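The complex appears here without one of its protein chains, the remainder shown in place.
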């Protein structure tokens, strides 16, 4: 921990802080400068954090040295983690495709779409039963009925499933009916939900919040892992910036950053990341190329009538093309479809 | 609704869309141009939204004409709404000061701080029992025990209270022990929580999400009001931008914007909005000046040992000064303390 | 300077860096930790910057301790600087109003507008002769002819003037015809222009770039002052964020931040900062309240026909109201009109 004192700090302020650090049996370091005094504290930073030195009126800033996450960090666990959704591996040399409609609208719609996903080579089925929507006047999902449709479709077509959970009270139901949880962007910092999912052993696809930093995403993953569930798959899905030409700005820089700092698998959602149907294929290829372990894309048997996010949803024929056109890039990346 | 077709759209695409609009008994308008065709639809836009015309492959964009919120809109309800927290009015010519610690740490800490708030002229006491924290290793709040401390302090000192609720299952407890709910920035789009609060009649202080647009804030308020609770107080608390000199960027433009478009009271949180103790007073004055109905600030009997957000928390003496120094600005704004 | 080594750095990397620091006759500090090694360097940070330690493959990050600007810093010059535009002071207890049209369109337009500015109590006249416009098909300004009109109007009405300079080759002309230079947001980091203005002694109103941090603004001011011109007035005019309800997000947090770190006067441009006519008055009041030394606003004798930025330009009657309504806030702030 590096503590920078204010210009006007007195010697007594420095002494007070040095003493506090020593009281925790940490090693204090005193660096008086001409214009400012800097104090270092060597040892377990979580201990030092308890001192809340940033509250001191003569402290200008407190800069931690170590990353604030531990369990998800590659420094501690250098090897890539592989997470299985049903029988489908994510990570470890695989490039996994999770596809399906934004929302589950009916048994027929989901079945038809799932058949398309399976036929053209998709590995997992996605589909939302609970839809958090910006407007109270938009379609809010089928709820429990939707979960049952999902389960049914999964059984019939032998395809594992991913679906969003938006509240602690639904965790049990989703765990029962789906192969994996999805935590949506709006819930990335719903810490109680993260803790509840940490109690499960089913995999969690954790989407980055639209204004979350990559480090906040890793801290959110740390919540889940710290509770005992190591099966977390990170998902970059675009962030909110000033650019309005696309719905979000897909931050692919996050992929090599995560790969360098974290051992968990990471996938990309180019549907939400762009908001534009025709950009899904080029950004899926880019995801492969920069090192992602898979993609999650929206496809619908008839996007013209989709009840949500239709403009970013692939037509069946487009999904087919995507799967064909991704292949050479997956090979170039030295990966394979699971 | 204005529907812009793609350059390559055929006459049959236009016809199809015009027919769909007419089928809902809305008035379609056909505007063929040299380079692009534009279609208008006049009537209830929520009806047209059901058509999901944005999904059509030949539609470039769909632009709504009307604001997506109704009940919170000033067009429908031109007069200012006044919301009461306990016996304290917010809105309607009052400038209300809600103050207290970020987190409730103990009975003693809250009582001492509440006395300071009351003595120097604050109107309501704030303090969190449930603390959503970015890191799993930070202090997470006292929970139910904290709520009871809050209630106790409120009774003893006759001061109404505001406290954060972070999940549906806690709504009943918070309703029982506090005068008003606070919805934190991370939960602004927790739609189930909003709906649950819509069932209550206690006031809701709804904080803007750190990456929420003002219109998304108004839509979130619409969720609560649409469920039957008209007692919503909006709160600007800073947004996330590229600027790192301050913790957040306080968006005071939002105040005149909200005042023009919405009839609900709106307050400002300069503590989170700046993250810096010494900026709280100037930004509180700015809040008065641009038309806000109050402020919510962090004060602690001993900020040096505060368990969260200490660096933005006022010392008792600073809070006293703030209350004195705000007065001439409140007068200049033609308002009064309640 | 705090140098954080990578996890995998060897002892020899630390030694190499410690030696380099010592070679500059600076004091190196060695802080080996369990997970990472930290190295401190005490002394003139500009010297250390020459080592470019951030380039070293085993260096994770280099964090400077001191602010990168010197001459504009309040640490070195604790007293407020007052800058005079013609005979009008900016700073030091004054609240100065600079007003006029976005662009000079004709002698008649400028004269009529300037009379309004003067009559209702404005202190300086603004108006652009060179207009950098996003589209090549928009009005680009009258150029030299505009400067002459400005000069003429200034002479007739005895009002000092501010006008934008967009290129080094125009510095002499603007210096001849106007009382003060304005550097627009797009040119805040046009370093040659800043240096050329540093050669003049006429005041420079330096607008913050739409994506510039406050510290970058202070560094841009440092360029001018370092060349010998101490007469710099900073101007907050809104930054680009994800919010689209207003044209820009006016960052008033910047005012107390600048006041704390810098001795130069700082004004606010609520016209560009909001882009909305009706928000200019509330945000002007907020500017007074949070400590700004003045405002720069757009007013036009007939905004309906203004050739640029008309939607944010005040009608004469609105400017009159603004000047009346600002008064109690200026008094509350303990300031006076010059």
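As written, the chain order gives the labels A, B and C, with residue 1 at the start of each chain.
Note that contacts are C-beta pairs under 8 Å (C-beta built on N, C-alpha and C of every residue); 3 or more make two chains touch, one makes a residue touch a chain.
This structure is a prediction, so every number in the text was calculated from the model and none was measured.
Check C:43, C:132 or C:230 against the missing chain and you find that the one touching it is C:132.
The residue touching the chain not shown here, chosen from A:23, A:50, A:199 or A:278, is A:278. Listed residues B:55, B:81, B:241 or B:274: the one in touch with the omitted chain is B:241.
Only one of C:15, C:54 or C:145 touches the absent chain when the whole complex is considered: C:54.
Contact between chain C and the absent chain runs through residues 46, 49, 52, 54-57, 59, 68, 132-138, 140, 166-169, 186-187, 189-192, 209-211, 216, 219, 222-223, 226, 240, 277, 303-307, 310-311, 313, 315. For chain A, the list of residues touching the undisplayed chain reads 211, 213-215, 239, 241-246, 249-257, 259-260, 273-274, 276, 278-279, 282-283, 285-291, 328-329, 331-333. Touch with the hidden chain on the side of chain B covers residues 2, 4, 7, 29, 31-36, 38, 40, 42-43, 63, 65-66, 75, 240-242, 244.
Convention: only the chains that are shown with their structure count from here on.
Between the two copies, chain A and chain C, the C-alpha superposition involves a rotation of 180 degrees in steps of 5. Looking at which two chains touch through the most C-beta pairs, you get B-C.
Centre-to-centre spacing of chain A and chain C amounts to 39 Å, using the average Cα coordinate of each chain.
For chain C, residues touching at least two other chains, in rising order: 241-242, 244.
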